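A single protein chain has been omitted; all remaining protein chains appear in their positions.
Chain lettering (A, B and C) follows the sequence in which the chains are written, and residue indices restart at 1 in each chain.
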Amino acid sequence: MDTILRIKDFSLSFKGKKILDNINMSVSKGEILAVVGESGSGKSMLARSVLGLNSPDVFDIKGKIFFDDRDINSLPEKELTKIRGAKIGMVFQEPLSYLNPVIKMASQLTEPLNKHKKINKRKAAQLMEDFLRKLNINDPLQYMKSYPHQLSGGMAQRGVIAMNSSCEPELIIADEPTSSIDVIVQYSIIKLIKDLARLQGTSVIFITHDLQLAAKIADRVAVISKGRIVEEGDVQEVLKNPRTNETAQLLNACIAERAQETGVKRKALLEIRDLRMHFKSGNNINRALDGVSLTVYEGETLGILGESGCGKSTLSRIITRIQRPTSGKVLFEGTDIFSIKDYSKIVQMIFQDSITSMNPQMRIEDIVAEGIDILYGKSRQERTKDVIECLKRVGLDKSIKDRFPHQLSGGQRQRVGIARALITNPKILICDEPTSYLDTVSQKHMLDLFMKLKNEINLTYIFITHNIRILGNISDRIAVMHKGRIVEIGTRDEIVFNPVHPYTKMLIDASIKDEDYFAESLFQTDDSACNSCGCKYHALCKRTAEKCRQESPALINIEGEHFVACHLF
Amino acid sequence: MLKRLASFLITMWLVVTLTFIFIRCLPGSPFNSDKMVHPQILSNLNTKYGLDKPFHEQYLRYMQNLVKGDLGISMIYKNRSVSSIIKRAFPVSLDLGIRAVLLAAFVGLLLGLISALFTNKAQDHIISAITMISVSLPGFVVGTLLQYLLCYRLSVLIYNITKVRFNIFPNTGWEGFRSTVVPTIALAAGVMGIVAKMLRSSLKDVMNQDYIVMSRAKGLNKREVVFRHALKNALLPLLSISGPLVSSIIMGSFVIENIFSIPGLGRYFVSSVQDKDYTMVLGLSVFSVFIVVLINTLTDILYAIVDPRVRIEPKDRLGA
Amino acid sequence: MLFSIKTTVRTVLKSKLAWAGAVILIVIAVMAIAAPAFSPFDGYSHDTDSIFLKPMSKGHWFGTDEFGRDLFVRVWQGARISLAIGILAAIIQMVIGTLYGGMSGLFGGTVDEVMMRLADALYSIPDLILVVLITMAMGNSCFSVILALSVTGWTSTARVVRGQTLMLKEMDFVRAAKAFGAGRWYIMFKHILPNCRGQILVSLMLNVPSAVFAESTLSFLGLGIKPPDASWGTLVNEGFKYSNITYHPWVIFLPLFFIAITMISLNILGDEFKKALDSKH
Partner (left out) sequence: MKLKSYHALLLAVFVCITLVLPACSDVEAGFNEVCINLGDEPPTLDPQLVYDVVPMRVINAVFEGLCRKDKEGLPVPGAAERWEISEDKLTYTFYIRKDAKWSNGTPVTAKDFKDAWMRALDPEPQYHEPAFMANLFFCIKGAEAYAYGEGKAEDVAVDVVDDRTLRVTLVQPTPYFLDLVCNSVYMPVNKEFYDKQISGDISNYGTEAEAILGNGPFTVQEWNHDENIVLVKNDTYWNADVINLEKIDFKMIRDNTAAINSFKSGEIDMIEITDRMLAAELENSNCRVEAYNSGIVEYVTLNNEDPVLCNVNIRKALSYALDRKTLVEKILNDGSKEAYGFVSPIVAGYNGKFRQQAGDLFKDNDIDTARKLLEKGLDELGISEMPKIVFLVNDTELSKRDAQVLKDMWKKSLDVDVELQVMSFDAMAEKMMSKDYQMALLTWSADYNDPLAYLDVFSSKSFYNVAFYSNNQFEELLDRAIREIDDKSRMELLIKAEQIAMDDMAVCPLYFIANSYAVNNRVKGLVRGSSAIQDIDMYWTYVE
């Protein structure tokens, strides 16, 4: 196959700091090359320099990038605008932030056609509509008329892909196209890109930090670390015997599944009875929590699984008394949590985004010690002693206590978050998606830390996430939530290996068995109708019955620990 | 919509009450402004205007009239109703204000655009110097200098050359296009700086947003990127500050109207308080609340038109 | 918007322009304090046979005004008054605005609604009416001018701080503090205000020039400082009133020059801080 892109000892540095260090790489026609590396390894910068977006007067660039045997770095801006969009297309990570918020999708998506193919706006719009129908977006006319903020991540990314492929470019660069999209929709995007390469013969550079994802899509893979390519070769061959330790590290971060045996003590610690939380937005009521009942036992790790918008964050805010529920009770050892004094000694919370969960103006010592400062003023030395002890417990050096949050790395900040929660040595620790912002390697370290802490100080965890693989690893029991209700609770093995509720089945299949289970049914829109009564999943459920629509199913026990809320049982 | 009306009424009531109390605690009376009036005649005047009645009674009577829409008659301009004065004077201030806003917006946008397009080049520095100076010079200085140079000096120049007494721009007055040119430039000078500075900084912010990188990746050249994508977003912050800015200009600037003797509403804001013309001050406050709220509503509507995120709730989203 | 003050100051001082602005301000401040001591004249004694002298004549470095008073001394005494008014008014505006905006943002709901309505009401009263009312009710001493300017100026700071508070309230670290059982005032002073310092500082920097600006317009209306003291605004105003631009231009243009460069340097510093602040996040 003839190579369409050849990068010859290309290096790029910014204010003296080397970002890319003499990269040699080539992509041949119709081939999908995956570039895999940790965050901060320079993979995005590589993608942008192929398009010549890094302007020479900001970065100093050495080496050549040959495309159709013309060197991108030396081409004038006028020539580059002819290549970009026409010959090389680009898909970015956050679809919604890369689309102009104040312009209709129609005018944004048809711009490349209009500019490069000189097609007038109306005709380009029709062309784009057929494209979108091919990418199974069932109402392209409405789609074209809407604005970016009206679309979900998955829908927007499909539009961008359609735009790029509409000019039949020779190369498409996809920079982590799926990492910020819901796990369910991720698979359909990957399938889209794969078809693009096979049918149209466009070669693709697929950039990701998830080696397993790369294995699913790419022919060849190149592993990049700290700006240098450490390994390159056929996908299966690299997977089987990784030559460098960076690749090894990437590999074991996501495949290993460790079964964990933990004795489950039966003492009920936290009881949640028929919790409801309704927000009035405009003239309709948003039922974030619609009757949730749950019991948390001492020493266990309860996983709460659900898509975004299913009410799991609202649940965590009520349990930590940040918000009052509209109705329903939360009892801790029998007493209502809102009447307990010094509640922070019982329940603590760890947040998702480590940057916003810490006051940037405060030093680490004050952040960690905030818990005890509010409860009872301790003397200066005692307070620092406690802080150092907590920091050590989460594996951080005590010298860190005088630094500011923005001087730490993502992983370190998350550990400080944990230290802050442990300072009042609580009994229950609620973790709201603590690892979703970390890349796979630091995710693994974090999970190990949680396990270490659980054994040391007998903590009870409530672990909230949309990522089934993590819950598979660490949780004893898993509760599946959908639209403010618990549809299924059971031990980890029952939920992962024989899910009963149709919605749980779909979740598990989508992320573990990676089948394209529901591609066509995904986009039925009218789920708001059943907001008030009946099972909320009836619209999407394979075997909906009339009963499902009227009356909402209660949680019934199938066997042992396993409950499900569905009329089929 | 109802909520906005309710808040308007509350604001109006607060303004009238506060002003009513403020103006009453000023020493002196509206009738002694130049000469001391004979005490007997003074007491006759007070009874005529009801100033001798107890405070709350006057307040209630004024509120009843206000609800009926009658702002009362001015105490200084004999037998002229406050609303007739406002009806006659406001259109002139509005006319001057609109011309100034248009000129300022046009030139401000132009300067802001050019300095954003040619960042850190010669044009950028010159323009930022001009805007800095235009923001820093007080209005009355700009007005007086412009009048001196453009109106007077120009007429003397022409007179010396052509020996014909002929003024391109008359010093004062407000009839015919020529007499509006210099006051409009003077009023627009300050605002121009603000608009240009604001646009320049917001354009710079927008230029390093993600969707601009995408538009460049689509192959659009610099001009297309700015005009099709950047400009519309850069105008949003400008819109949000334009409400208060426009309303303050529309209601007439005392300084410019005083220098160019323009029969606008601006001068009444100061003279009515100095002459302690109680009914006029209250009438002006009521009127200005009405204008400020009206213009704020207009800017909100304009903002919703330009920015769909405000207009269309995300809740009716498409698909999962 | 999440940053620490020290880093911002460092980035601001990197730009040459900001340095120039800062130097000019320092020079003016020093001259305002020290300069009158150097001249043999005091700014108040009249000298009827040296009226309207040209600059640098008979020992008067800046010439004399309509009463024969030395302009050099009066300009620098005017500097003291103008800057004092500008800075004090700006500080008062900042304090009122911050507390008002913070409280209304923090309490939210009906309290927020009422406070905002009150702010709107004060905002929509034409500030000229308020200013004239206050200066007339309290005679026009320095204090009454400062009070008049600060009463009308704080609403913009309040709006900025309220917006910031509403945004910060949703941040997780405020939620974490609530989880610890922190009270409203603790959250206000420990978490909200330290993070608003940037915006507050910028609005302070931009309020000072507008206060000096407003004071000079006030003197143009004849409501400024009472004679024989004089601020820059009063000097320019007396220059216009007692003589024409063509006869004694220095009486008008000298104080005007100082108003302009002070305003320009303050505006530059304000902008640089704003730029450093916005580009942080």
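Basically, a contact is a pair of C-beta atoms (placed from the backbone, for glycine too) under 8 Å apart; a residue touches a chain by one contact, two chains touch by 3 or more.
Keep in mind that this is a model prediction, so the values were computed, not measured.
K.L.:
If you put the missing chain back into the full complex, which of the shown chains would it touch?
P.N.:
Result for the missing chain's touching partners among shown chains: B, C.
K.L.:
Tell me which of B:71, B:89 or B:234 is the one touching the absent chain.
P.N.:
The single option touching the absent chain is B:89.
K.L.:
Taking the entire complex into account, which one of B:11, B:201 or B:258 touches the absent chain?
P.N.:
B:258
K.L.:
At which residues does chain B meet the chain that is not included here?
P.N.:
Touch set of chain B with respect to the missing chain: 26-41, 44-45, 47-49, 73, 76-81, 85, 88-89, 110, 117, 144, 147-148, 151-152, 155-156, 164-168, 170-178, 223, 258-261, 263-264, 267, 274, 276.
K.L.:
Contacts of chain C with the missing chain: which residues?
P.N.:
Listed in rising order, the touching residues are 44-46, 48-49, 51, 66-67, 136, 139-140, 222-223, 226-228, 238, 240-248.
To be clear about the criterion, only the chains that are shown with their structure count from here on.
K.L.:
Pick out whichever of the two, A-B or A-C, is joined by more C-beta pairs in contact.
P.N.:
A-B
K.L.:
Counting only Cα atoms for the centres, state how far chain B is from chain C in Å.
P.N.:
Distance between chain centres: 21 Å.
K.L.:
State, to the nearest whole Å, the distance from the C-alpha centre of chain A to the C-alpha centre of chain B.
P.N.:
Spacing between the chain centres: roughly 50 Å.
K.L.:
Which residues belonging to chain C are in contact with no fewer than two other chains?
P.N.:
None at all.
K.L.:
Please output the residues of chain B touching chain C within their complex, sorted ascending.
P.N.:
It is residues 7, 10-11, 14-15, 18-19, 22-23, 25-27, 132-133, 135-141, 144-145, 148, 197, 201, 205, 244, 251, 254-255, 269-270, 272-274, 281, 284-285, 288-289, 292-293 of chain B that touch chain C.
K.L.:
For a test of understanding, state which residues of chain C touch chain B in their complex under the given definition.
P.N.:
Against chain B, chain C makes touches at 113, 117-118, 120-126, 128-130, 132-133, 136-137, 209, 213, 216-217, 220-221, 233, 236, 240, 245, 256, 259-260, 263-264, 267-268, 271, 274-275, 278.
K.L.:
Quick check on the complex: what are the chain A residues that touch chain C?
P.N.:
Chain A reaches chain C through residues 317, 320-322, 342-344, 347-349, 351-353, 355-362, 367, 370-371, 374-375, 404, 406, 420, 424.
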